[in-house]
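Left out: one protein chain. Kept in place: all the others.
This part shows subunit A:
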Amino acid sequence: MCLAVPGKIESVSGDDPLLRTGRVNFGGIIKEVNLAYVPEANVGDYVIVHVGFAISTLDEQEAQRVFGYLREMDELKELEQGSP
C-alpha cells in the first residue's frame, strides 16, 4: 500500500504548479505522474512515485552511501584484525 517505486522522468508538461505532470519510465513501463510535490524535478531525474504522485527526487550521490558504508565497515574489520 505504501509501495513507492523509483522511475525516470522522460518528459514534463503543464504550467500550473499543482497540475504539473510527467511521463515516468519504470523499467520500460511508462506512467503519467503528478509532479506537484517535486517542483525541483526535471527530465532525466529519478523520482519516487506513490499512487500517481512523485514524493521525492532521488539524490544520486546519496544513493551510493549504502555501498560506501559497507566499504568503511570492511576496512574497520581489517584494522581490528590487524590484517594488511
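Note that in this section contacts are C-beta pairs under 8 Å (C-beta built on N, C-alpha and C of every residue); 3 or more make two chains touch, one makes a residue touch a chain; residues count from 1.
We adopt the following convention: contacts and distances are computed from a predicted model.
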Protein name (UniProt record) of the chain left out of view, among "Imidazole glycerol phosphate synthase subunit HisF", "Na+/H+ antiporter subunit E", "Hydrogenase formation protein HypD" or "Nitrite reductase small subunit NirD": "Hydrogenase formation protein HypD"
Where does subunit A touch the missing chain, residue by residue? 1-6, 8, 18, 26-27, 34, 36-39, 46, 48, 50-53, 55-56, 58-60, 62-63, 65-67, 69-70, 73-74, 77
